[in-house]
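Below: the structure, in structure tokens.
One protein chain is absent from this view; the other protein chains keep their places.
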Amino acid sequence: MGDFSVNLENLISDLRRIVGDKWVVTQREFMEGYLRDETPDPVRPRAAEGLILVKPSSAEDVAGILKLANANKVPVFPVGGRTGLVGGSVPIKPGIILSLERMNKIEVDRENIMAVAEAGATLGDLIKAADEAGLFFPPHPGDEGAQIGGLIATNAGGSRAVKYGVMRNYIRGLEIVLPTGEILSLGGKLLKNNTGYDLMQLAIGCEGTLCVITKAVIRLFPKSKVMVTLVVPFNTRSDALKTVPEILRSGVMPLAIEYVQIREIEEAAKHLNERWPVQRGFAQLIMILDGASQEEMLLRCEEISEICESNSAMDIMLAETAEEQSRILRIRSNIYTALKPHMIDILDVTVPPSNLEKLMNEVDVIAAKYDVYLPAYGHAGDGNLHVHIMKEGVTDMRMADRIKSEIYKAAVALGGVITGEHGVGSLRIKDLGLVLSEKHIEIMESIKRIFDPNNILNPNKVLP
Amino acid sequence: MSDECSFCGVLIFAEQEDGEIHKVTYELLGKGRVLADRLGKNLCAVLLGYGLDDEARELIYYGADKVFLFDHPSLKDFDIVRYKQNIVRLVNEVKPDIFLIGATRIGRSLAPRIAASLKTGLTADCVDLDLDNEGNLVQIRPAFSGNIMAQIKTRTKPQMATVRYKVMKMSIRDPARRGGVVEMKVEPVKNTGMKILEKEKADEVNISEAEIIVAAGRGVKSPEDLRLFKELADLLGGVVGSSRPLVDAGWIGKEHQVGFSGNTVKPRVYMAFGISGSPQHLFGMRYSDIIIAVNKDPTAPMLNFSDYYVIGDLYEILPQLIHEIRKVRCVEK
Partner (left out) sequence: MNILVLIKQVPEIEKVRFDYEKGRLDRSSAGAIINPFDLNALEAAVQIKEKTGGSVTAISMGPMQAVDALRDALARGADKAILLSDERFAGADTLATAYTLASAIRKLGAFDLIICGEKTIDGDTGQVGPEVAELLGIPHVAYVEEIRQICSDKIVVGARMERNKYIIELRLPGLITVTKDLNNPRLPTLRDKLRAMRAEITVWSYKDLNEEDALQYFGLNGSPTRVIRVYTPAAEKRKSQVLSGTAPEVAQKIVQILRESGVLG
């Protein structure tokens, strides 16, 4: 920890004074879980030596820690549920790991249909709190162990974005702590707010590089009464994907339209010791719909079914019970876990929805060129494609990089971006230039300097 | 015969498989003894099988006043129809007030057939039994995943109930106890409509019998992490348990599930890591001797139901605990 301008012992005792002895951890073996996220092992950055894990209990604690760190130029790495996929929370330099897990209170305001959640509460906690208050948090932006702070800092998306948007669409107010130690309150329990530059929107998606989010006002919705899941098998990818824009145009707005191919979804089912309920076709669409009554629901399903049938759907299967629907979702969300041990990297390139098929065909061309298996599936309604670079057939990391680059370029050429969901973190920095102009990056750098003059907060993430 | 049996107050079904008495039988004898004494009547057991003289005597040591033994090659393995016919005949003769059967798979297959044949009431899966002032059986069973309890009475005789395993206290064996074994005449039924073609040992984790359980709950992040639980369980000579979400997610087999819809357990030590303590889970483990809970959430109901608890991350505590126990084990060696 040589580059700190402070004696390590003093730093530790100062931190202990702020949060209490118990909440400063210095022994490496008790911070193992904080040193990594869910990024696949081959590409995940390694945690540095010389780390201190600190667990504050309030925004004031956080302010105290940041002030101290800023004065001594000690890097601070805010972490949430560590479910990220681009190494965004990995502490890559000696410094402080800041975990807000103790700050996990959630209050639901039924009058305003909003929740006020501390950053360390998990997505699961929020879903539960909303449900208990008779309300509903519509998007499902990822792993339920993810924490609110992290979900906001990474503007998490997830599969229900088609109808309900991403994290940003739900945030009405934030309490943030600046790297220089000031606590700011942005927005509030407001549905409209045009007062000045909206710094809150900058904090959302900043990946912990501009500020530490400590609390959020989150918009909730009334519960949908009925929800159903459709699984629609198709013989070809093209049939499945050309159905998607037609559905979106029809006015029946599903929460989610997921595209999967039978090979990966069966793999995921096998991983969970289950059986995928629809064993037909090459490609399948999974759609979730919500509505006020079963009759309304079935009418919408009928409309969707006509569109699917006109695009040669083989069948339309309907899951109505909670158990069947959650089984389908569970298997779908485990494609990643099933593939993870054999994986080098997971990409989340995103293109205009109408270009998704072209992108997938490009990916096939790249796979053929390198003679590798590139499983791809994704949020078809959002044009967001997950492509996995697998170990099989990839001889070294340079080859993996070349494959990745080609996929990125294909996405950008189709009017897309290199990441639609997972963010930049550590892994996507060097490819930023594929999407952002020099000027754009320069403005980002200036903003970073204004917020964080000493570059202590999550350094070397998002920006080089 | 009807004379000497007229005082059979409580009859219990002594379950055996492969000639071995299922332990729920001794729990039935424990509770049955209490009920029979309060009624001032005999506690009887009915045992069907082949070559079970010793086992019949054991039932007396464990509290039966009388054992009705149906010993015949045709009864060696469980045949619902044969068992039912012999038992129904016995019940019609001895007319017990109360007839208890273990709520095992065998018991739960057999009891309803007997009840339907006798046109009497049957209460499933009781966790407690009592007598009202008139000496009628009050049957207590959980409903709605253990969230509520129901008291049930039966207006026909015998009052029949199946009783959940690992809930009632086993009676204490006393080899000095005396009682009568009544050899019953077995009417061989040639064709019952069912024939056992094969018998395979089902070697599964028997969590009900475990003395130490290291249980995992929703706090576990990925199925691979269950390896830590296995490691700790192995170190302690225990078994890995699980709450329902992990079983539903397919991360671990149902034989590991503890709870209302899984197994009831009664270990000496139950360690719950990352289990919030839903009523459905608590139902299955609340009879444990010592409960130690580790949970991040200080408001988790589990903590109130534990003897010792730690507010903390299982991912920090569990590896450390493994480490400490290793140290102890090494010193021993």
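Should a chain be cited, it is by its letter among A and B, assigned in written order, with residues numbered from 1 in that chain.
The criterion applied here is as follows: contacts are C-beta pairs under 8 Å (C-beta built on N, C-alpha and C of every residue); 3 or more make two chains touch, one makes a residue touch a chain.
All figures in this text were calculated on a predicted structure; none of them were measured in a lab.
Undergrad: So which of B:Ile12, B:Leu236 or B:Ile252 would be touching the chain we can't see?
TA: Of all options in B:Ile12, B:Leu236 or B:Ile252, contact with the hidden chain holds for B:Leu236.
Undergrad: Kindly state which of the options B:Lys41, B:Lys66 or B:Lys84 is in contact with the chain not pictured.
TA: Of all options in B:Lys41, B:Lys66 or B:Lys84, contact with the hidden chain holds for B:Lys84.
Undergrad: Going by the touch rule given at the top, which residues of chain B touch the chain that is not shown?
TA: Touch set of chain B with respect to the missing chain: 15, 17-18, 20, 22, 77-78, 80-81, 84, 104-106, 108-113, 115-117, 119-125, 138-139, 142-156, 191-202, 211-212, 236, 268-269, 271, 279, 286, 289-292, 303-312, 316-317, 320-321, 323-325, 328-329, 332.
Undergrad: For chain A, which residues lie in contact with the unshown chain of the complex?
TA: 22, 25, 27, 30, 230-231, 274-275, 277-278, 298, 301-302, 305, 315-324
To be clear about the criterion, only the chains that are shown with their structure count from here on.
Undergrad: Along chain A, where are the residues that touch chain B in the complex?
TA: Against chain B, the touching part of chain A is residues 29-30, 32-33, 101, 104, 124, 145, 272-274, 330, 337.
Undergrad: What part of chain B is in contact with chain A in the complex they form?
TA: Result: residues 218, 221-223, 249-251, 296-297, 313, 315-316, 319-320 of chain B touch chain A.
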